[in-house]
Structures are given as C-alpha cells and as structure tokens.
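Not every chain of the complex is shown here; the ones you see sit where they belong.
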Amino acid sequence: MSNAYFSPDPTQQKVAADLYATVHDLPLICPHGHVDPRLFASADYKFGSPVELLIIPDHYIFRMMYSQGIPLESLGIPRQDSGAVERDHRKIWQTVCDHWYLMRGTPTYLWLRDELRDVFGITQKLNSANAQAIYDAIEAQLQLPEFQPRRLFERFNIEVLATTDAATDTLAHHQAIRTSGWSGRIIPTFRPDAVVNVDMVGWRQNIEKLAEVSGIVVTNYPTYIQALEQRRAFFKSMGATATDHAAMTAYTEVLSAAEADVIFQRALAGTASADDARRFTGHMLIEMARMSSDDGLVMQLHIGSFRNHNPLIMERFGRDMGADIPISSEFTRNLKPLLDRFGNHPALKVVLFNLDETTYSRELAPLAGHYPILRLGPPWWFFDSLNGMRRFFDEVVETAGVYNTAGFNDDTRAYPSIPARHALWRRAAADWLAGMLVRDLIDTDDAYEMIRALAYDLAKATYNL
Amino acid sequence: MSNAYFSPDPTQQKVAADLYATVHDLPLICPHGHVDPRLFASADYKFGSPVELLIIPDHYIFRMMYSQGIPLESLGIPRQDSGAVERDHRKIWQTVCDHWYLMRGTPTYLWLRDELRDVFGITQKLNSANAQAIYDAIEAQLQLPEFQPRRLFERFNIEVLATTDAATDTLAHHQAIRTSGWSGRIIPTFRPDAVVNVDMVGWRQNIEKLAEVSGIVVTNYPTYIQALEQRRAFFKSMGATATDHAAMTAYTEVLSAAEADVIFQRALAGTASADDARRFTGHMLIEMARMSSDDGLVMQLHIGSFRNHNPLIMERFGRDMGADIPISSEFTRNLKPLLDRFGNHPALKVVLFNLDETTYSRELAPLAGHYPILRLGPPWWFFDSLNGMRRFFDEVVETAGVYNTAGFNDDTRAYPSIPARHALWRRAAADWLAGMLVRDLIDTDDAYEMIRALAYDLAKATYNL
C-alpha cells in the first residue's frame, strides 16, 4: 500500500500505515453531500462525456482556470442567457489539461489524480500531450456497465449516501430508488434554505411550492411552520436522518410568533428589509432546532460563505460558480440564543460547519467541549484538504476531544471522487494519530480505536445511521 | 529519561532530550495559579477523597463529560440549590473512568496520566475495569504523611508559588503560613476584579467588605482608590509581587476623576449601565497600571473569556463550571489609551494573557516587541497544551523574541498536577528549540541559554521573584 499523505519520518510513517490498514476497507459513510439522486433512480443511468462528469459541475476546477484568465465560456459553463459557450468537449478537456499545472498543490489535483488512478486505471499526469488519449480512455470506460452509478456505489463500498434536497422537493428520485428494489441506501436530507431565507431570489414562489407539496395553504407564520413540519415528517418517512441549513452568519434570535408573522407577512408582500431577513433566518434556526429536538433529525449548520460575490459571474452564469468567498465568523455570541433554549437538550444534535478556521480553537472547540447538543463537522469546502484537516485536528481535539467531532463527510457533487476523498481523510487522520502516538500523547490501543472512530463510527453515530 | 512530547525525528529528538536534561531538575517557579493557600496553612492538612482532589474541582474534566451527556449531578458537582447530587465517590470515579476515553488527545489526559505515574506511581491507563483498584491506590496514598501538601511542595521542588486572592481577602492563610515557621514560599496575588467590575453580582457588598478590611470608609471614587491602594500595600507587605485582572475585552479608556465618580456613584446606587461597567473597567485598568508603576507590582491581564455562557449551568451550579467560552479579542486599539499613558514607563511590567490565538502574531508580538512595559504570558487555559505552546512559540518569537515572554505559569487549582504541567512546558520548549537548532536558526549555545530562560529565568525575572 502507498505511503501517500503520510509523514516522511520512518517511525511515524510506519505507524500511520498500520493504522490506515485497519480502516482502509471499512465501508464509506456519506452523511452529507450533493450527489444527484437521479443517478440511482434508474438502473440504466449513463454518465455523459468526461467533461460533463468531471469539469462542468466542478467549480473547484473552473474557478482556478478563471482566476488565470480563462473564460468560463471556453470551459462549456452554460450561460444564463443561453449565449454561445464551447460545445466541443474534447476542446474543453484540452484547455483544462493545458492548464492543469495551475491545480498543483490543491486538493482537487489529488482527488482527480487518485480518482483517475483508482476508478479509471489512468496513472499518467494530465498534460497537453496526453489530453486526448486520456479523454478517450475515460469516455470508453463510462460506456461500460460497471461504470453505471449503482455498480460504482457497490464497488466504492458505500454503506449509506445522503443527498441534499430542497424542502419543496417531492423526492421522486428517492421514491424511484426505493421502489426499484435496488438495495443501495440513498437517503434525502431536508434543506429548507430557499423557503427560510426571505431575501433569496424566488422565495415567494418557493412558498407557493411549499404549500403545493405540503397540501397546506400557507398564508401566515403558523401555517408556514405547519407546512415545514409536514415536509420534515415526509423527509423522515423517506429515510432522512438530518436537515441542513446554510447561513452567512451564525446569528440567532428568538422572535415571538407575532413578530415572526409580521416579518413573514412583509416577506409575502415583498417588503421585507435586509434586517428582516437576517432576523427571520436567525429565528428560524432556533425554530428548526426546536423541530429537531422533537423529530430527532440531526441539524447541520453551514456558516460563513458570502455567496455569489462576483456580480458579473452571477448575472452571466448564475449561482454556485466558484465565486463564493468566506467571511470571518462569530459563534460565542451568535449561537447563544439558540443554546440558551436548546443547548442542554438530551436528544438534539447540531453539527457545525464553518469557513473561518480561527473559530476552531477559540469558539467551536470550547462550545462543543461543553454543550451536549454540539458536534463539529469536518473541515468544509476550502478546508477539505490535508492542511485543513491537520489544522482542524490540531486546533479542535485538545479542547473538544475527537468524540465531539462528526467524523468525515465528503460534501461533494463529484460522485466518482468519493473514494479518493474518504481515503484522503482516513490517511490524514491516520498520520495525525501516528504523530500523537510517536510523541507518546496516546497509546497504541487508543490510536486504533480513534482511527476507527474518525474513519467510520463517528459519522455513523452522529447522523443516527 | 522518556522522549515523550519530543519530535520523532531522531536528530531533533536527541537535541530535545539533551536540552531538557539541563532543566529537568530546576526548581519550579509558579508565579500565577489558583492553588488554595489553606493547603499550606496547617502542617496537618489532609486531602479529601480522590474525587475531591482530582474530579470535582477540575472543570476541564467534567465539562468534557457533560458535553457527552453525563449530568454534572452524577459527577458530584454541588448544586446551588443544594439539590441531590451523587455522593458515592467510588461511583463518581467509576463514571469518569468509564468515559475517560473522551479525554484522549487533550492536555488533561496527559496531565493526569503523568501525575498518576509520577506522584502516585500508577502506570495503568484509567478504564472501567481498573477504576476501583486505582481509586484504592490513590486513596491509600493520600493518607500518607508524604502526601501532606507541604511535603509535596518540597518533593515537587517548588521555589515559589503564588496564589490568587480577592482584594478583600484578609490573607489569613498566608498569615498562618508565615507564622508557622515553614519555609515554603507561598505568596498572594492581588486580584481586584470583584470590586472593579461594577456589573459583577455582589459588587456592592464587595465594596462594603473592601471598606471593612481596609479601614477606609468608601463613599466615592477617591476613597475607593485610597482603599485599593491600601490593599495593594497590604498584599505587598505579605509578599505579593503581582496583581491580576480579568476582563472580557482589553478595552481601556481614561476617565477624569469626576467622570469616574459619576459612574461609581451610579454603581453604588445600583443604576450603572452595561456601558458604565465597560468604561469603568477600562478606566480602572489604566488606574491599576498607574498604581503598579508606583508600587512595582507586576500587572497581569487575562483577556477574552465570555464567562458563564450557559444560563442553566450558571443557575444550577454557579460560576467556573466549564461553561466559559472565548471570544475574539483586539489589543492594538483597545490598549492604546493605557499604552499612551504608561507604555514607555521604565519600571512598569504588564503581562498579557489571552484566548484568541490570532492576536499572537498580529497584535501581541508586535506590541511586546516594541513597548518596554509589555511581556507575553504563556498560552492560557485551552491553549496550555502542546499544540498551544507550539503555536505560541511559532507565532510570537519571530517578532517579540523569547525575552519579551514571561516563561511559564501553570495557572492551576489542581495542586498535584503542577510538576506534570511544568514538565510538559519544558519538554515542549526543548523540542521547539531543538527544531530551531537542527534547522540552523540558533546555535547550541543559544539553545542552552534559551531553554533555561523559558524553563526558569524568565518567570522569575518577570515577576521579580
């Protein structure tokens, strides 16, 4: 087995390899991510071209190309105005390979390298010269029956995979998976952002859709809450064990039902202010915590992204186009109203994710090392990387221990990269534990239990899987 | 000698071990901590049960247990309302040992492991099976004359130990130590928070007590200042060399005597606002710096803790119950009014402690690397750990050097853990210096002088001991 990602120190490396060997074959627990359930809805689903699979959905790749002056149009990213973009996927692939050196040192470089090697058997490094031959090799394999998503699910040894679904989703694909008789466990996650954040484009229409799918006429705050509870129950009946919430800040505030309704009515009338939106989201986070304390769905909070920072990109290409930039975050004061209400609840679990690493040791670890409801999600987004993981471990565990963390989740829409991502986490965890062991901070028995917890047990336990 | 806590690299490890060997036997300087002086007041003092000694006073341990759903009542933590809590100390000890794995990777795990090994001769790891046998072993030893606190003081090779005492304390235990004829050097530290922070519960009564112990009728700001000066003189006469001040932020502001008196009168009348409290504390920090510049007491500032964050815990168990959470801190602007007045004073020393590591390299090291009065205290609280020390050294020394740091202090109420804590610091410092030496950043002579400074000299010199 390779020693990739391990310390070069021979003593530590040997320990890391031994630890990793014990978790290498454990099934993958994928409690949070963005894989499209459509992939599994039919036994006949086929992936598109290599570019459709690997480039167009991957904002990690095209944002880096864009940062060096390569137009998104030349990478085939569809324009909102249906303007012309490159349609020749071989040409797009060539452009990416010509500039692949830009990705050196990034996790994306490693994920794609390891994915091409382990899933497609391609061991060459992408470059201008081999671009077309590698395209051929990927394209050919994507036609094979063993590259059908359900077959890959089995080959990847995934035990459970959670998707992320709008509160208004009918979960038709999930329904199709269930009735198909296929045994792969694909479960939905309840994500109500689009009906909670009243300043989101389309919120009014989303409320109409919420009413439609829930069968509840939503005219005010009480019916709105009712409809949300109806959807949560439906998601739970479809296998969901968790919800997911994104907010720019961790601000929470208790509003009275009357205050909440005033803002809700303003939002329906299209007159809600930015401050209304902020307060309503802050209130709804507490309200969602209340619902989770009732129905047992684990509550995930993703905090700290300034979405769609570049107006030109937003206008031309829409959301999620690599122009989301983190901001500094605060939890100690912002979460207090939520914690005052539910921080000591015996049945609630809230998993925190965030993009400001300074909060790890200063706020998140002390909070999670005290409040029974809190768990810390693995390093997120830009920090789902070797250095990000090392910093997370080094800054969190001394105060919160490992048992207040939530293990790993891959959080990806790039389905075939899932094994590479879990392997990177497992190797990083093994190397970190090896570093502890060789410094006599833990003993061998501890290390073996901890690697299993980090690689498998904690994710499963945190999400009640 | 063990190589615990050293790098696994053989070259660095060897250097670290050589450096550590030269300071391993140096006496311990303990210029800041929370050991109860009562322990030393009588030659007959006996510790209570293992749980009374090791668990009930240690919020590092019970906060972690609580974070995983173990009620504080089951750990014997006394309730404010005298409600029922577990009284069977063997049962409490069993609960802690059953869940001891939660502490893996934390400094508390290491401190207790090393303390049990070096003070009690217990080398087994705590677990469910051996819990009662280990309880027996500790309990038996605590009865022995050599476990009397004064004997441990000598065995631990403590040169001086400073306690932390309220401004209104009569220092009766300190007086008893002095008159007992025992030669151990136990000195008080002047901590006036409870008479300075006008928003603290009980401030009004504390002022009455201040008047009582000082013999000065405190009716206004001038008499208040007089009483504080009287107490400082008394503490100094009892051996104190330092004061200690805790504040949520480093905010300082010069108030005129008239402005200060207005707030003081409002506080006496119970009508001071939150802003009054903030400004008065900010003013009093400068006033305390003035007094220190006169009487030579070293001024310690502990900044950045949001105390008693969990209202349920505060109501049920009171203060200092593991629910203090750090916040982000600012020093460059906040300390400026104090520094404008006293930053260049030739005789004043101010030692800064804080819980926001981002300030190390950005604000604290640049400030300490310029202002003559400033010294940086060692990593505090959550950061009194191997990673915390490594980050402190790596982020502070390049800008401030080591000679603007204050060496180590253990800041503990867990008396028998003191040797383990100093050993961890000394080993961490030795390993860090070894890393510098093997990279040719310092030479061997430098390294030997620096390890001694960090292990012994700097603490002694900073606190005028």
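By letter and in written order, the chains are A and B; residue numbering begins at 1 in each of them.
By definition in this document, a contact is a pair of C-beta atoms (placed from the backbone, for glycine too) under 8 Å apart; a residue touches a chain by one contact, two chains touch by 3 or more.
A quick note: this is a predicted structure, and the numbers were derived from the prediction, not measured.
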Identical protein chains in the complete assembly, only 2 of which are shown: 3
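Everything below uses one rule, namely that only the chains that are shown with their structure count from here on.
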Distance between the centres, which are taken as Cα means, of subunit B and subunit A, whole angstrom: 40
Residues on subunit B engaged by subunit A in the complex (per definition of touch): 2-9, 63-64, 66-69, 101-107, 110, 125, 306, 309-313, 322-328, 355-358, 382-383, 385-388
Contacting residues of subunit A [partner subunit B, same complex]: 9, 11-12, 330, 332-333, 336, 339-340, 343-344, 346, 358, 361-363, 365-372, 374, 394-395, 397-404, 435-436, 438-443, 445-446, 449-450
